[in-house]
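Note that one protein chain of the assembly has been removed; the remaining protein chains are unaltered in position.
Take a look at chain A:
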């Protein structure tokens, strides 16, 4: 099977002195390229932790197995992880995390600077991406001059400029109104269609509606969602409704 992410027995435990919190327990999943996968679950269920592990921003427990584009995450050094992040992974955070004192185009071009690409080339590519997300006219502004939706689109351009195989989005529409969220969802769908595996942690039913598959995380345990009951049981009524609608439409 063609897969860009493969995890089995994926665990993550946080230790604070003698106390320990199991954030992820025995997670197993495989994600193919050119797909849009959502992770749903209550706050604190482990969605962000799972995405951080897949995004190589954190290390799993040593008993875990995690492969990103065929590379074993557990045996990677910090340098290898940075290298893999640079080559394979793009991030879209809930609060965009644009660097305020740089212009929008500089923010978007930043990942290429860390790959040693010269300034002119990276600016050209950044402008192309800004054009694609509809922000060409805002390229020279400071990020603080952008609206929430524009910031997320700029962050998406930054995440995609290095053409990653995986795009990780942590609640990207949480701070957006319906219209802006819908625009962003459409862009994410485009990205997935372009060959990138898009992974989204979300509470947003509109995102679920466009996803190819959904996983439910509950207290660190992962289960693929095949019916709306699983969601309803956990109080995720809105998502359950969306899921039912999709099932009836034959979308999942």
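In the analysis below, a residue touches a chain if its C-beta (ideal position, glycine included) is under 8 Å from a C-beta of that chain, and two chains touch if they have at least 3 such contacts; residues count from 1.
The rule we apply is simple: contacts and distances are computed from a predicted model.
Chemist: Tell me the UniProt name of the left-out chain, picking from "ABC transporter permease", "Phosphoribosylformylglycinamidine synthase subunit PurS", "4Fe-4S dicluster domain-containing protein" or "Cytochrome ubiquinol oxidase subunit I".
Modeler: Going by UniProt, the chain not displayed is called "ABC transporter permease".
Chemist: Which of these, A:117, A:136 or A:206, touches the one chain of the complex that we don't see?
Modeler: Result: among the candidates, A:117 touches the missing chain.
Chemist: Which is it among A:72, A:99 or A:223 that touches the chain not included here?
Modeler: In the full complex, the listed residue that touches the missing chain is A:99.
Chemist: Where the complex has a chain not shown, which of A:47, A:125, A:138 or A:158 is the residue touching it?
Modeler: Per the contact definition at the top, the residue touching the missing chain is A:158.
Chemist: At which residues does chain A meet the chain that is not included here?
Modeler: Counting only chain A, the missing chain is touched by 48, 52, 55, 57-59, 78-79, 82-83, 85-86, 90-91, 93, 97, 99, 101-102, 110-111, 113-119, 158-159, 162.
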